[in-house]
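Report on the structure given below.
A single protein chain has been omitted; all remaining protein chains appear in their positions.
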Amino acid sequence: MRTSLAWLSLFLVPFVLHNDVALAILVFTFILGILAVSFNLIFGYTGQLSMFHAAAFGIAAYATDLSMSRLDVSFWVGAIIAIIVVIALSLVVGTICFRFRLREFYFAIVTLAFSEMTRLVILNWNSFTNGSLGINLTTTPTIWLPGGVVPVAGTRMWYYLSLVSLLSVVFVCTRVVQSWMGRCLAAIRLNDELAETLGINVFLYKLISFLIGNAGAAIAGALYAFYLGYIEPAYLSIEQSLAIVAMALLGGRETVAGPVIGAFILTALPHVISLSAELRVLLYGAILICTILLLPRGISGLIARPRYVS
Amino acid sequence: MVQLIVGQLLNGIIVGTLYGIIALGVTLTFGITGIVNFALGAFMAIGAYTAWYLTDGLGIAYPLAVPIAVAAVAATGLLVDQSLFRFTRNNLINGLIVSIGLISVIESVLLLVWTTTPKNMHYVLPGVINLAGLIIPKMKGVVFLVLLSVILSTYAALTRTWAGRAVYAFAQAPEAAMLMGVRTRLLQTGVVVYSTALAGLGGALYASLYSLEVSLGSSYILKGVEAAVLAGIGSVMGSLIGGIVLGVTEAVGSLFLPQAYRDAYGLVFLVLILLFRPSGLFGAK
Partner (left out) sequence: MFLEVTGLTKRFGGLVAVSKLSFGIVRHEILGIFGPNGSGKTTLLNLIAGITVPSEGRLMWKQQLINGKPPHEIAALGIVKTFQNPQLFAELSVTEHVLIAAHLKLKREFGLRRIATLMRPAHHEASLDDRVERVLALCRLDGVCDQPAASLSYGNEKMLGVAMALMCDPELLLLDEPATGLDHEETLNLVDVLRDLRNHGTTLCIIDHKVGFLGSLADRAIAVHHGSKIAEGPPASVLNESAVIEAYLGHRHA
């Protein structure tokens, strides 16, 4: 109940907070929160360190824009196409990785390799993606409201759009985690050999969590691209993948919404502490190290009791 | 055409030894401590910048600057091991994450000290060798020979000395080695420090050939990991061979495929090996 109230209060924030920069930070927090929460389904709950998440994020961004410009569809249709594209690719990557029973470290390396390969393709396919120059987005998503079709413009509208999206993703992940499937994922994370002898199809559930997680990353990618207004190959970079891991670790991988806290801290930090770019990177690295060594359960681990299995 | 290919072949071999020295560091660290030290690329950068600074900034003779740089990197490696890696032994995810955080820390410190301006060392050994019509810069040849001898001596040390065999024993069966009196903590620290020293050496030599920027290590660590996995974690000579295979493939491949795909070869190797022969080309089992 406490958490529901917390979520509800977020809806009231724009009425109280009129600072546009602060609201923008929250918008980014929510969108990156989607990215981190969906990652955590794969990492925190199923125990697989996927370095493909940033790739899903970036592919969706490009796919949304490309669908809109080449197929002349709306943002929403474009986003759905992007999600389908990401799921299809994840199916291939995931099947390869999990069929071959890649464990922990090797799974991270292979997903990293696939991610880098995808980034290189996007970087060099200039006719399609404009390469390293990136794509400047001029269109905005539109929404049907009582009154007509309205473009999503202005921080406030983006605030509500991203918050609702985040809540939907958190809702889906919570449902999965609290169900029998969540138990299977926990079993896989903790002892997949035992899980297999108890009749759990480890390959299937790893793949399902990978698909759901990457679908979430795709949603984040579509939203992020159109909020920021610019897409570039760096969306798929290793740095982005690492930032996602950092958010999940910092926020706490034992709860569904914990990573949102991590997203908030990493997004807000550069604005709160005005440091030179180098010092910011230094701080980021230091935070990562301190978190994993001193605060392995993350910030939400301090507050919430872990719920592994319903 | 043939001459072009042979030229690229040689180039690839030389670059390959650089990959190989990093791969050696990766494979030793992973085999003994159970973690992959992704920060080795950053340690390489420390070695490179230190060597450059000593030579061009302080005027120390290059052949002296290199060992000093290596020592400096090793010292940093020791510091990092005792304060951080010590707590992540055999916890792969934690160690991975610490090493990744370390990259940010090291690179930003280097930036703070030396800024983003690319550094170029003056020519230490100008001139070229003419090898049957092929032109090879003398310095590249020197770098190749130095790295080759270091890797070979490491191999010899590991297989012929008592200390070396203790390392192997530990890698194969940690508990047994402990029971036999091998000082495991010392061993693990030693391996971490040694691999950072190797990376530092690679960097110091790199500085004599290429322009320096802070993120120079990032592609090398990736290539190092690729070479180590390709050869098989734990194989010393394999690291060298893996590195050379990778270097040659990239160099020769760049003649036929766009430059853009240069980095892709290693990735493709990586995926194929891990899927079909996870123990690597020379690995055990």
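Going in written order, the chains are labelled A and B, and every chain counts its residues from 1.
Just so it is clear, a residue touches a chain if its C-beta (ideal position, glycine included) is under 8 Å from a C-beta of that chain, and two chains touch if they have at least 3 such contacts.
This is a predicted model, so every value here is computed, not measured.
J.: Quick one: jot down which shown chains the absent chain touches.
T.: A
J.: Write down which of A:Leu41, A:Ala56, A:Ala195 or A:Val281 is the residue touching the left-out chain.
T.: Answer from the full complex: A:Ala195 touches the omitted chain.
J.: Of the residues A:Arg156, A:Arg183 or A:Arg280, I need the one that contacts the missing chain.
T.: Result: among the candidates, A:Arg183 touches the missing chain.
J.: For chain A, which residues lie in contact with the unshown chain of the complex?
T.: The list for chain A reads 175-176, 178-181, 183-184, 186-187, 190-191, 193-203, 306, 308-310.
FYI, only the chains that are shown with their structure count from here on.
J.: If you average the Cα atoms of chain A and of chain B to get two centres, how far apart are those centres in Å?
T.: Using C-alpha averages as centres, the distance is 33 Å.
J.: Which part of chain B faces chain A closely enough to touch in the complex?
T.: 36, 84, 87-88, 92-94, 96-98, 100-105, 107-109, 111-112, 222, 225, 229, 258, 260-261, 263-264, 267-268, 270-271, 274-275, 278
J.: Which chain A residues qualify as touching chain B in the complex?
T.: Residues 49, 96, 100, 102, 104-106, 108-110, 113-114, 116-117, 120, 123-124, 242, 245, 249, 278-279, 281-282, 284-289, 292-293, 296.
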